[in-house]
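The complex is shown incomplete by one protein chain, all other protein chains being positioned as in the whole.
Let's look at chain A:
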Amino acid sequence: MFQGIPVSPGIAVGRVLHYAPFVPQKWDKTVQDGSQAQELIQYEEGIQAAETELQSLCDRLEKSDPEKAKIFHAHQDILHDIVIDEEIRAAISDATSAQEAVYQVFGRYAAVIAQGADPVMRERSADLLDIRARLLRCMQGQPEQDLSSVHEPIVLLAHDLLPSDTAKLDPDKILAIITEVGGISSHSAIIARSYGIPAVLGVPNAVSEIRQDTVVIVDATKGEIYLNPEKPMQAAYLEKREVFQKQQEVTRKWLSAEPVMLDGERVEVELNIGLATKQELDASCHLDGVGLLRTEFLYMGRDTLPDEEEQVKAYTQVLRAFEGKPVIIRTLDVGGDKKLSYLNLPVEENPFLGNRALRLCFQHPEIFLTQLRACLRASVAGQLWIMFPMVGTVEDIRKAKQLLKQAQQELDQEQIPYADTIKIGIMVEIPSIALMADLAAKEVDFASIGTNDLTQYTMAADRMNPAVGHYCQMYNPAVFRLIGQVVSSFSAQGKPVGVCGEMGGDSLAAAVLIGLGVRRLSMGLSNVAQIKKSIGMLDARRTSEIARHVCGLSTADGVEQYLRQQLAEIL
């Protein structure tokens, strides 16, 4: 048996097809004076062959998948780019070999584009490298190994897959994908999930050890691959595959269901998002809003701070997609495990207890004010709520509100409009503010409980440190007791309180949270269907009994055992 990382769940039984992306033969870097004409011919013939390939690819895709065809039309334009062409010809006339010239010139521009500020444009760098590989292959007279010409369904095995490989995949012909490299967030994983193709990545030596045409079972629910299984085992897995697919269908139905409990009580289900993906924005109609918009992604992976305009644009996009449903923007939460290279923050002994999130924003009010102004300006596009992270004291709340007021006054002076319905809230993740929840609630309009940090601070166990991992217990009754106190304090004052940490998307924990009085759960898109399903199978009275019992237990293990037993049918 081979073991890898399951990145796209599912089960498949089928024959292996080896897919080896083109690896160019070595070439001479320079040529003797006098052979330039010959090199030029090789280059021109290569261009022509690549153009023919791209054109036939476009013609075929035009009918089946016009969006993908656009990618290859763009490749055609780049292939004929006049500046690149001029530079390659100049290099060839300087006695550089044609292949070396192509390799260098495309590589140079790919590197320049990869450093651009705009993420959409940075992606074009991968296209340049793709075109270079095609052109070099054509210059070497090698045929294209074409995934779109696969006729019967197969299990695709490759070292790794490139964007242009996956763009040509016919999802009906690919039973499963196995690669040697990659993980949960690699390009191949994203493609596999979007097509619903089972995939196991990161299987070491798979290419050399699994031969072409071997019959394999791919269990991508566990990341397991079995070679040459006996007939009964094949049959057993085909049956498993059917059960799995039926389950998937049921789950998909739940995604669009209204989250109502058996007794008719409604629970709001909201989304946690970072850089909003198309999938997330498209799902907006099935959700009650955004419970957590993480803004730090706008600030990370770049060399400079995002300016006000860029932020306004990003927030507006989400507000528009959610058409008047609440969108909770959490102000910048960096420090701790998230660093920004351009801020030159000093290394701290205990970053999670250090200068992070709101604390850092108070030290850099210019950064904070820019973000607050952007939030205010975007607020006209929908229903925006602002939430401050890492609030430890009531003074923190007052200071943050003071800065928000300053941003409002600035906009008033500049006569820039903003909504007057903005709600102001706090993230409850530090035990000190959880214990002061009754007084904190008087200062704000709402709260959201960040259970990951609340757990690590309550348990005094750094969640990034594996040595104390077993102390970071999400199911510890202490955490549930604390949450119960926060929920009662806010609810007593009629102020909404939600949960946006990992607990919100965990079926077992969510049942307890509902029992403690939480009626707003926010989670990643992948958990929505399961949580809606759980909600539909619970009622308020039963959940309160469960919550009461859980708060009376003495250990996290005891809680988990009890919940698994009580809630077996909703999992």
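Basically, a contact is a pair of C-beta atoms (placed from the backbone, for glycine too) under 8 Å apart; a residue touches a chain by one contact, two chains touch by 3 or more; residues count from 1.
Rule of thumb we're sticking to: contacts and distances are computed from a predicted model.
A.B. asks: Pick from "Phosphocarrier protein HPr", "FUSC family protein", "Heme exporter protein D" or "Dehydrogenase molybdenum-binding subunit" the UniProt protein name of the chain that isn't shown here.
C.D. replies: In UniProt, the chain that is not shown appears as "Phosphocarrier protein HPr".
A.B. asks: Of the listed residues A:41, A:90, A:112 or A:343, which contacts the missing chain in the full complex?
C.D. replies: The one listed residue touching the chain not shown is A:112.
A.B. asks: Tell me which residue among A:28, A:59, A:77 or A:282 touches the hidden chain in the full complex.
C.D. replies: Reading the full complex, the residue touching the unseen chain is A:77.
A.B. asks: So that we can see where the missing chain sits, which residues of chain A does it touch?
C.D. replies: So the residues of chain A touching the unseen chain are 70, 73-74, 77-78, 81-84, 109, 112-113, 116-118, 120-121, 124, 127-128, 309, 313.
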